[in-house]
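Below: one structure, written as structure tokens.
Every protein chain but one is kept in place in this view of the complex.
Residue numbering begins at 1 within each chain, and the chains themselves are lettered A and B in the order written.
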Amino acid sequence: MDDILKLFADFWSNTGFALADYRYIVMIAVGLTFIYLGIAKHYEPLLLVPIGFGILMGNIPVFKGLGLAIYEDNSVLHYLYFGVTSGVYPPLIFLGIGAMTDFSTMLARPTLMLLGAAAQMGVFLTFLGALALGFEPNHAASIGIIGGADGPTAIFLSAKLAPTLIGPIAIAAYSYMALVPVIQPPIMRLLTSREERLIQMKEAREVSKLEKIIFPIVGFLLCCFLAPAALPLLGMLFFGNLLKECVVAERLAQTSRTALIDIVTILLGITVGASTQGDVFLTPSSVGIFILGALSFGIATASGVIFAKIINFFSNESINPLLGAAGVSAVPDSARVVQMVGQEEDPSNFLLMHAMAPNVSGVIGSAIAAGVLWSFMN
Amino acid sequence: MYGFEAISEHNGWAISIVGVLIVFTGLVTLSLLIRVFPKIIEIIEGTGKPKSQSKKSEKGSLRPEYSMDDKIKEKIKQYQYLISWMGEPFALPRLIDLAQKRGLDRPHATISQFIHASVIQPDGKGFYLWHAS
Partner (left out) sequence: MTVEELQQLDIFKELSYSEAAQIHAISKTSRVNEGESLFEMGNPAHTFFVILSGDYMIYFCDDTAFTLHQPGDITGWSTVVRPYQYTGTAVALTDGEVLTFDGSELLRLVQGDASLGDKIMAKVYANVGERIAFAQSRTKTNESFISEDS
């Protein structure tokens, strides 16, 4: 009888109920919230549902040493997590993004690319803010890249410079990307007048097929000669785009923007979520990361809008300054936010297509910023 | 170490300024290159213009032939009574609702027939008028 009771006691001591503490419970609540936001509210469900469930998986209290948890060698989650820590998954996602994105609005009006560049001020100002808060330079650079509003870029740079911060940085980046429709509009309205919001953009010129084929090759060569550290991300982005535009490799482009990106998104989401174990995630530095992340989005939005207003000083052809907010590279959500805010003033003002130009150039800009920061920190 | 001291210690100002300049340089250079793409392509291809493809649209017969119900006069009487009770201009959804409650057969299809026969016509403000004569 004693043996039976002892066995039950041993069994109980190894269950999650016995091993749990408040940090796991808090993180499970966070995971459930993400799942709720993704399913019920349709906030970025393709990201929040895998991340949310990954948080649940990572916060089941397990007995260390059995090779179950994500940070233990030989665990399944650890092997899957390798794609995150080695920086493999983000370039594969960029391959899919390149294969699904049309750069022609940007090619038709190259001036709008500068708005994507301006929005990257958010990255560097947040970097300064993180340094000021006492983060070491590698960590500050990883936190700063949240302002690029690009989940794969943030994960890539964190994996290289601050592997211990991948969890909070990824969660912050993806959370704020999902909240772009909430964060951006007040800043956009504050920094623009009604007259400016009413500016209608002229129709862009037609872009030829040959331009769309030449662009990824030239873009890749130029950007990677300038910032070689951006090679993995930009190489895959431009390669994916070339597959799409050259037409002869449509099968590869189709796979890249459907099956491949979906598989990698699943693995990345679930493992990033699982990496946010309560004892690792719930620290004062995570709070700092979340605060800085929110600031970085705000600064990036403001920088893009203000730069658009500066361009209008010097240009004959006015740009609607709302387009500056689309330089925050949460594609296509920030372009859609621009459309929404513009239509509040004038339902006939269709800005979505024009906003795609700074939106996609922001992707290139944030990858260059990541490459620059990586090379400086090395 | 915190604040400006920390930034200066870790060379933060220089990194940020140079970083922003590099990002701008890259995208400005790319945008300038993109501006000359059309000229380069013109040189490569000559001045051939792309053929414009415009297909003449043919009138398709996706719409089934509209046919009048033989019993439409009887239905007009039934609905006229409802409309005299509702008053004009009347709300179309309310008319359908009333017709359903009265047990009239297939009110939706009947309303559609009335509209096609111009028995019911819009008043331009979202309500409808009866023109049974």
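What we mean here is this: contacts are C-beta pairs under 8 Å (C-beta built on N, C-alpha and C of every residue); 3 or more make two chains touch, one makes a residue touch a chain.
Keep in mind it's a predicted model, so treat the numbers as computed, not measured.
Colleague: Out of all the chains shown, which come into contact with the hidden one?
Modeller: Per the touch rule above, the missing chain touches A, B.
Colleague: In the whole complex, what residues of subunit A lie against the chain that is missing from view?
Modeller: Interface residues of subunit A facing the absent chain: 42, 100-102, 104-105, 108, 203, 206-207, 244, 257, 331-332, 336, 340, 343-344, 347-348, 350, 352-353, 356.
Colleague: List the residues of subunit B that touch the chain left out of this view.
Modeller: Given the touch definition above, subunit B has residues 53-55, 57-60, 62-64, 91-94, 96, 106, 108-109, 111-112, 115-116, 122, 125-128 touching the missing chain.
In this text, only the chains that are shown with their structure count from here on.
Colleague: As a quick test, compute the distance in whole Å between the mean CA positions of subunit A and subunit B.
Modeller: 31
Colleague: Under the stated contact criterion, what part of subunit A meets subunit B in this complex?
Modeller: 106-107, 110-111, 113-114, 116-117, 120-121, 123-125, 127-128, 131-134, 136-137, 140, 208, 210-211, 214-215, 218-219, 222-223, 226-227, 361, 364-365, 368-369, 372-373, 376
Colleague: Going by the contact rule at the top, pick out the subunit B residues touching subunit A in the complex.
Modeller: Result: residues 1-4, 6-7, 10, 12-13, 15-16, 18-20, 22-35, 37-38, 40-41, 44-45, 50 of subunit B touch subunit A.
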